[in-house]
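A single protein chain has been removed from this complex, and every other one stays in its place.
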Amino acid sequence: MSTPRKFSKVLIANRGEIAVRVMRACRELGIRTVAVYSDADRVALHVRYADEAYFIGPSPSSESYLRMDKILEVAKRSGAEAIHPGYGFLSENATFARVCRDAGVVFIGPPEEAITAMGEKTAARRVAVAAGVPVVPGALHVLADHAAILGEATRIGYPLMLKAAAGGGGKGLRLVHKPEELEASVQRARSEAKSAFGDDSLYIERAILKPRHIEIQVLADTHGNAVHLFERECSIQRRHQKIIEESPSPFVTPELRERMGSLAVALVKKVGYVNAGTLEFLVDENREPYFLEMNTRLQVEHPITEMVTGVDLVKMQIRIAQGEALPFAQKDLTQRGHAIECRVCAEDPETNFIPNPGRIESLRVPGGPGVRDDSGVYEGFEVSMFYDPMISKLVVHAETREAAIARMLRAVSEYEVTGIKTTLPFFDRALRDRRFIEGDFDTGFVSRLQAEKDERVRPTEIAMAVAAVVAYRARRRTPVASGSETSSSSLWWRLGHRDSVTRL
Amino acid sequence: MSTPRKFSKVLIANRGEIAVRVMRACRELGIRTVAVYSDADRVALHVRYADEAYFIGPSPSSESYLRMDKILEVAKRSGAEAIHPGYGFLSENATFARVCRDAGVVFIGPPEEAITAMGEKTAARRVAVAAGVPVVPGALHVLADHAAILGEATRIGYPLMLKAAAGGGGKGLRLVHKPEELEASVQRARSEAKSAFGDDSLYIERAILKPRHIEIQVLADTHGNAVHLFERECSIQRRHQKIIEESPSPFVTPELRERMGSLAVALVKKVGYVNAGTLEFLVDENREPYFLEMNTRLQVEHPITEMVTGVDLVKMQIRIAQGEALPFAQKDLTQRGHAIECRVCAEDPETNFIPNPGRIESLRVPGGPGVRDDSGVYEGFEVSMFYDPMISKLVVHAETREAAIARMLRAVSEYEVTGIKTTLPFFDRALRDRRFIEGDFDTGFVSRLQAEKDERVRPTEIAMAVAAVVAYRARRRTPVASGSETSSSSLWWRLGHRDSVTRL
Amino acid sequence: MLFDATTAGQTARVEVRENHGAYRVTIGEKMLELDLVRAGNHYLSVLVDGVSHDVGIEKTAEGFAVLMRGDRFDVEIKDAVKGAVLGRATHHGPLKLTAPMPGKIVKVLVREGESVEAGHGVLVMEAMKMENELKANKAGKVQEIKVQEGQAVEMGALLLVIG
Partner (left out) sequence: MLFDATTAGQTARVEVRENHGAYRVTIGEKMLELDLVRAGNHYLSVLVDGVSHDVGIEKTAEGFAVLMRGDRFDVEIKDAVKGAVLGRATHHGPLKLTAPMPGKIVKVLVREGESVEAGHGVLVMEAMKMENELKANKAGKVQEIKVQEGQAVEMGALLLVIG
């Protein structure tokens, strides 16, 4: 148990929207923020947003955002008393938690021991099994070599899931349907895991068909208190990465909520977990939950829990790390209304969500009631190929699920990005799908939707007419603009910019 | 009592942020929207946002947004079943409510009779007096001529308030300290009232010194149900126009809240009021409330009530107009957390808030948790001198008043507008003021602040250094850019735009 | 002026004429009168017989992307007289697979001369921390492989030709 103290300066060992999210909490708490940045990120939003910013190395994350030594050096140099790791990068790295402690810097997250116990996926499953929490049938240990994988695969049977032991965020994860696919999938999963986490250990578990992916948010302080903040529904995924989340889950009954929440709190208390964490479950068609893994960090989709519970999770993380006790008990927490998050990614949804880095030519974010945009980019920013393609999280909150879906569709209709393709058009389609509206979906929703014909009535003729008029204008200007309008730049478009009420 | 029906198309007889706010509610409800626009507003945001848009006349509002005939013609032409008047313009015009009814179009607001009973300020005071609600000592009748004004002024004594009978929004309102100022103030108030409301009737009341301006939001349906949605604190004003509002009021005790709420509901029921409305009170230093007037329409600052109560007031207005009963009773309503609104206006706070129309060169709006921006403009938009200078409302919500102030300061720090001056820098100063933080303020807060020295520590040297480097760059480019960099345009600034990571 | 516009799998002949500050656009049988006004740097406000369309515009290689209410139309525009694409030329005949993003070739899944089905994976590219399998858009024989495993490629680089 530590004595409460106030941080005056916190280093954020991350980039993008989550770094900005953490800095926003710090700014509201009167805490100065320190950013670190790579070559590619000199003008990234987190650098602009911070009170201080220091260069830590080349663009590949292994040479910058994963460099513990450089990050601790910046902490020392800037006088930061604590480090918030965000998600990804070093957030679930027990060694980093230890070296922070050794350096006398507070790691805003669980202690090394809890990361070790719960962070490594197969160890967490062993803890869960020991605590009587149901888990998906599968290996409880990392599989050393190909022979071990082959043996385990044969034992468990197909379809099966290959997973990176150090993983998260869908990286190093592969669904294998039949034995012939195994070898290639292992190779690709290993190589992804290696480059994402610096660790290519894999394990296997049985694939549950048509599963719901439902997770429970927990908070625990250094005084032995722990609560859960209800569930998040995370079944809408592409490439095994969540893309739409909501809370509450339309699939979860009060009884299941209570059961999963209690299991989560019990597990957390058993391992002496501290700070924010998330327990992921698969729930099968009979509403049986299977513990999958624990994310010993802040989750991407934490805002939907914040909107429904009224609790600021990042501020709570900081307060817990300062040694404060949780200011509420389980009975004080309630779910109010309904929240949905859509992950806006630089990807082309029409081409199997392939990443689409590039410069954001224009950016218009939605506003008005119940809309929250947690962004890591700005107009003119170059989305780099070095990092995750997620550029922003769009979150809405409304009185009911129906009102929240309508609000999200409204927000998506206001959101416009040019210069890169994004997942926004996909949300317009997904949220109008009858199965989504009825809450009748599982983790296969996105691929089924992709395989189907788009049934929406779309203003195709207007799009053609507008494009033709713009082309006409471009043609007419050719002699004046000396051909520049055929370049990929939008330069011609800016001609006459100062006269905004110009009829084209 | 009307039978519930669903609107399929609604005309919004307004412009700017409130027109967009209403259209957002309609879009979420699946209702098509019809905009009307003047010459100056062809590319205004409300025209872009609407499903349909029709031209109604020249830029002066008397020739467009106040033209009942043209607006009804558009309603007929477009097939709109209802008209939402927003605030200002025709929103408190009983004649408009009547001609809508006569034309078979639903006016989304109170019936003509209620507007007549409560909308005209002196009539409302007579109703209040009859109902035993305390009012500020003063005339209960419009004063016909100068002799009547002079006589009444002498009877009531100085300081006194001159007010436009048809008024609202601080227009046609003057504080008169001594007899010598009376004549000039009457003239100016009359001319303002004439141009704003088309009616130059005035009345007088005693000026209460150091008053709090606190108002109660009400909702009433066509089935005889009425509730209040607690109070809003509106004491921070410049030019008698609110500029910062919050809810709850730090000045209001639970007893006073209960008392004012009950008075408001009693008055509303007495006059058979329907739809949303607001009862304004002055509260003196002894926490005695005096009924001031009723605004028989949606209020500018309605979002703070929405955030604290979780009720969408615009959707409720529409549902009430559709004939639906209120879906909640008084006991179901609670205040959760604290909300603050800052009105972002195209005004120069350093020059007595003088309007500062012009083109918005760049616009960056804040995001992240608990922040709502209700805007009526966009980057590149020309803020016209013809209409109200308010370009947006910035609203925050947080667990406590302290957290809400910190969040508003954070949001203001993210908000940047170039091309025109705005009230944003004023908010940074006002919200850091010890008296604001302690809740120790009245309607004289702004003028006192303006008279004082700015005590903030500001990064003046950095500003000078940056401006000097930018000037240096502009100089160095002179031969290349042939002098264009000294023009008022930011053209030079765009040179090299495509290389965003250019070190200048 | 006559154009061929293609988007969302549809192609139409589009005629554009100016008409007192507005545009008269004929698409097939239909005639639309567009009041089209710039609204900021990347947006147009378009009124068509009272109906309002708020449009974001992006110049693309083949024409323009038109963004409306969260939806996106990548419209290819060809001059119907000259028959040329406004931007770069399109390629008919053999399919030339180009890199959809900058990245690294992790794996080549086919050999020259091999026959592939449409939808068959041909290359694995790494970009933005993800490995992405590139698929053949049409069936055919792999004529030429322009890259090697481990090679870094620019966006738009020619990777492979399927005949």
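Labels for the chains are A, B and C, by order of writing; each one numbers its residues from 1.
Assume a residue touches a chain if its C-beta (ideal position, glycine included) is under 8 Å from a C-beta of that chain, and two chains touch if they have at least 3 such contacts.
Values in this document were obtained by computation on a predicted structure and should not be read as measured data.
Contacts of the undisplayed chain with the visible chains, over the whole complex, involve A, B. Touch with the chain that is not drawn comes from one residue among A:Y87, A:F197 or A:F381, which is A:F381. Where chain A meets the omitted chain, the residues involved are 35, 42-43, 47-54, 77-78, 378-381.
In the full complex, the hidden chain is touched by chain B at residues 61, 171, 188, 191-192, 195-196, 239, 346, 348, 351-352, 354-358, 361-362, 364, 384-389, 409, 412-419, 421, 424-425, 427-428, 458-472, 474-475, 485-490, 492-494, 496-497, 499-504.
As a convention for this text, only the chains that are shown with their structure count from here on.
Across every pairing of chains, the maximum count of C-beta contacts belongs to A-C. In this assembly, C is the chain whose CA centroid lies farthest from the centroid of chain B. Here the CA centre of chain A is 38 Å from the CA centre of chain B. The distance from the centre of chain B to the centre of chain C, each centre being the mean of the chain's C-alpha atoms, comes to 46 Å. For chain A, residues touching at least two other chains, in rising order: 364, 409, 413, 489, 494, 497, 500-501. Residues of chain C in contact with two or more other chains: 37-41, 43.
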